[in-house]
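Apart from one protein chain that is not included, each protein chain of the complex appears where it belongs.
Now for subunit A:
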Amino acid sequence: MVTVPPMTPTFLLGFTALAVLLYDSVWPEETDGSVLTGISVVGSLASLATAGWFLTADTGLVSGGMSLYADAVVVDGMSLFFTALFAAVTVLVTLASYDYFAGKGNRGELYGLVLLAATGMSLMASANSLATAFIALELASLPSYALVAFLKGDRGSSEAGLKYFLIGALSSAIFVFGISLVYAATGSLVLPDVAAAFQGGLGGRAGVASVGVLLIAGGVAYKTASVPFHFWAPEAYEGAPAPVSAFLSSASKAAGFALAFRVFVEGFPLGAAASAGIDWALLFQVLAVATMVLGNFAAATQEKVKRMLAYSSIGHAGYVLIGLAAISAQASTNGDVMGAAMAHLFVYGFMNTGAFLFVALAENWGVGRRFEDYNGLGAEKPFAAVAMTAFLFSLAGVPPLGGFFSKLFLFTGAIDAGLWWLVVIAVINSSLSLFYYSRVVRALWFEEGDHDLDSAPTALYAALAIALVGTVALLPGFGPVIEIAQEAATALFA
């Protein structure tokens, strides 16, 4: 039997990035971009396939997890689950970029940056040491800054990139300061050792540790676009090229959560942390409420579709935060609710990416950005409009789409954990979201429009179709997704 390194899915993303850059430097005159797109799509598909293979095959990775490089990195069910998610989003985004970036800049650089960021995200999901976590976070963030500002001639894009970079740099500083304080208090960066230090009692250093944990939570909140570090998100998503917005709001957000799940559960076990005065579940309850309320209410007042999606993406971060907020020290429900949060991120990876890809398609058609500009697209481009409708209703959580299942599992999980008041707030928010998502649906189908659309970007359409299948096919396929997610999450608490 052939043995493959456990890190193969992550490596594949990284190597594909290098291959793209290599090809681009050897044959820089190639402007069509089809080879570059081919390399990127095949590479990320291979990563997706290996991650899926590791997850489903009996390789012993899912249950136990494998510690590598002196415990700096761990490969287990959760890291593979998230890597599969990042790879899937990368496939969609690179495929869509083939059309979107035609004549808008060097695709070699673009794909290289996207794939490097995906590598960093995959590493974030595997990080078992705070140092690795920081490096991975930077590896994911630095290419993202450049990606947001990728349209050099576009003032909005450059401005968004600058804002994103400044806030990102500040948040990184906060995060790394938090890490240093935790190191000062516990004497280690490796998560199990940090946890052991917490369990052994921190003595007089509990205060230092709690400030550290709080600052690390801040870093996580930044990456996941959660309140109070959410200010950059609408600006960056709005200004960035639409496929990049899709990438950031789906994959990058999920990476932030992957990091948060592991660091907080493994590094700061709740019982020990609480006895040291650090009740981070309470912190995340507050963050979850603030994030979903702010995100949804702000989304309801937007005039532009992309900005609405950006704020709704903040709202969804609020839902996923329930996965951390509903954790309690000795409960048996922890794995279920965190698994449900992971499954929601997985579904979100398809439906949210799909929604932004439709925005990309609209930009490609030369349709404006406001709700009214989408009037009548349903009659003119029925397939794309059906896909967009499915994404939006799925985001709103309407059955029988994927978003309904993931929200349902998330909410029932939280009720099982006793947080029914949080679920009431989430359900109210979810109903509100139906209002603003249906504004787009209304524009697409109910209004008359007058467009002159003749471009038929094949690759963008293909990406849209894949995202649609991902959103709809979860109806019969949700069982395996939620089971893998819950199994992976439960393993984290073992």
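Throughout what follows, a contact is a pair of C-beta atoms (placed from the backbone, for glycine too) under 8 Å apart; a residue touches a chain by one contact, two chains touch by 3 or more; residues count from 1.
FYI, contacts and distances are computed from a predicted model.
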Report the protein name recorded by UniProt for the chain absent from the figure; options are "NuoM family protein", "Lipoyl domain-containing protein", "Putative redox protein, regulator of disulfide bond formation" or "succinate dehydrogenase". "NuoM family protein"
So which of A:409, A:436 or A:461 would be touching the chain we can't see? A:409
Among A:379, A:425 or A:469, single out the residue that touches the unshown chain. A:379
Which residue among A:434, A:453 or A:491 touches the omitted chain? A:434
Over the whole complex, note the residues of subunit A touching the chain we left out. 336, 378-379, 382, 386, 393, 398-400, 404, 408-409, 412-413, 415-416, 420, 427, 431, 434, 438, 442, 445-446, 475-476, 478-479, 482-483
